[in-house]
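Once you've had a glance at the structure underneath, I'll fire off some questions.
Showing just some of the chains, left in place.
Residue numbering begins at 1 within each chain, and the chains themselves are lettered A, B, C and D in the order written.
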């Protein structure tokens, strides 16, 4: 932030909202109302609270969020589209003492990268995956994603996604939870203050299980893409609430720290 | 051959397959991670690594595919780790995107291709059909791999050490291009221990957490105006500098009228043919490129300037011959004999082509 | 007791903050920032109603809002 | 070319030609020579026959693949049909006359017929026919010293079966003697 006198604190004042240092102080390239910004901030807060910023390696994936490395001040590498879990596997096997995470969109993770995420999960790689599901390919201009809802119009299903032709939207948090090496899998949403608070806890947990060496940590974040949904940000949040959450139920699908024992 | 040789003093020979020599060489070179997916004729490499690496304190991962293997390699490289993947032709095709990314983001790693017959599923016999893919770039964009071509089991070992050294010296992926012959044959190999990899290797760029310094970024996306052009200029300058690493074996070239150019297994088979013809008094010699990129073009050009004629022999339909011709263009041309992939080559097969070329223009 | 500061150059005018303020005091201003976005604001006279709950800051995708509380009011808002 | 020898050894899958190929190669190596060994490679592997090629030389070895070998060890009939035509004029072939019709040997080559199975049987185990044949081969070609071959047995027979080494050495010797 630029120096701003309004931010000078009076003696009896204090900040009621801390911006993590690891979040780089620069404007993002995201569209107005895009939730990647929120997701970035949650990751930043968690890394800082865990005290692992200096030991973290970020694997950026290809999508609107490829530039995450411009916003998070951590060592980063860019993975080919969909392959971030394989790249993260390589990083982690090379440096088992580091915290390694990927940040991936739904096209990246659930379409082209489905085999890589599932096998990394199944092997129980000690990595964390932050999965931003906005039901569309943001970066390339709004094509259908595996998570596109039935009836949703995109540039490659102009009549709306049709179950008969394109199949049902894939529920990743559930699928991942079913795999052997997974320590934590949850779905949260970024559409409301309450859900954002819950999302933060889920992100934290997905990193905690890595740090504790329990297995693979996965968190799916339902997010808005106002641009490609062709609606304003406020409507986009309503859509998450009314259309996405009913199909993609929020919750924890697997948590080995509660019950199932060490993975 | 590698620049950090430290002989252990006991030159005991072990009798192993080329594939095993690859694995031994990698371990000697300090390889800490192996990622790979089974495919004939190189399975001895992952199999050996799967039991040897964990003992050596390293990590073996059987990847879900060659796409994943290559990307795991990219990840380990980003962490500054000496890592290896190996495969054979179809599997190598699947790695092309990741290889282009590694080259573009300047990540070192070693990729072994035990070339088999193609195209498609082809067969599991030897072939040199992947020369173009290795040397011209099977992936997209302007990039180069350093490509080493072993012809003996000892070279399999030695070149692995060299491959890791070169990969980190230039921050570039290195391909070791063998075939089913050199991979499956056994020869005595003298193992040797190169100097330990210094802890400072990659220390100024590897990812390890940004403690006390600015975060590092390893990427191949360059969107800002002119940035990609800048990166390409930088890469081209690096590739030009690599020319210093070009290497070839010369055999009886001095008095030769005809120079046979052949690499890898075909190079050694050609050597047998040349021995036979020498015994009959024919003045023929051999240049066997040990590096395919950088290509030993200046050496060939020098020989061309001495007035020698050329015959390129490959186990494919004509690939390296283009580089030979380009190297000596303006002076002389190279004849070509291509042994078809799908047929096992022997030195007798090369006699007639060599005699033809001796007689020819 | 509490106040919010909008960092105009980060605000993209998405108006998500306006939907979560329990006091309903955040509105779109008529100002454009350098990126051409019409930024959000709390009109000066409404600021006194701010509880410092930080809901607006939590939902802002562009980290454009700072929330400041006086120490007495501390317990309520902080996450 | 002070010393150069190449050989193709061929037989049924169970006859142990790969083993004696390796053994000869080890012996060559232990004698300080250069050697190459290459198994047939490819779809043939799944069939019932097996063969391998060994080259021994005091120079560096060019081709490990030999189209017209200088010598053969032929353990069964199909192998004779397949490889005898390829043998160099004046080359040496050791025939396992227990299973191969030695009368089919061509005059243009030198043939050493050894009833390897029978000899091995007498020694107590038909499975050692391969060793008998190799012993005969060593005598016929003189490529390496038999003692070196015997010493090299430890390299190809795993520790688990080391008690069989003396018997195998006997079989080598028996073949060697028979070819004498």
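As a convention for this text, contacts are C-beta pairs under 8 Å (C-beta built on N, C-alpha and C of every residue); 3 or more make two chains touch, one makes a residue touch a chain.
This is a predicted model, so every value here is computed, not measured.
A single instance of every chain kind is placed in view; the whole complex contains them as A x2, B x2, C x2, D x2.
Basically, only the chains that are shown with their structure count from here on.
Looking at A-C and B-D side by side, the one with more C-beta contacts is A-C. Measuring from the averaged C-alpha position of subunit C to that of subunit D gives a distance of 89 Å. Work out the mean CA point of subunit B and of subunit D, and you get 34 Å between them.
With centres defined as mean CA coordinates, subunit D is found 65 Å away from subunit A.
Contact with two or more other chains is made by no residue of subunit C.
Across the assembly, subunit A contributes no residue in contact with two or more other chains. Of all residues in subunit D, those touching subunit B in their complex are 1, 22, 25-26, 29, 34-39, 41-43, 61-68, 155.
Of all residues in subunit A, only 1-2, 4, 6-7, 9-10, 12-17, 19, 23, 27-28, 30-38, 41, 192-193, 196-197, 200, 226, 232-234, 237 touch subunit C in the complex they form. Within the complex formed with subunit A, the subunit B residues making contact are 32-33, 35, 59, 61, 63-65, 67-69, 71-81, 83, 97-98, 101, 105, 207-212, 214-221.
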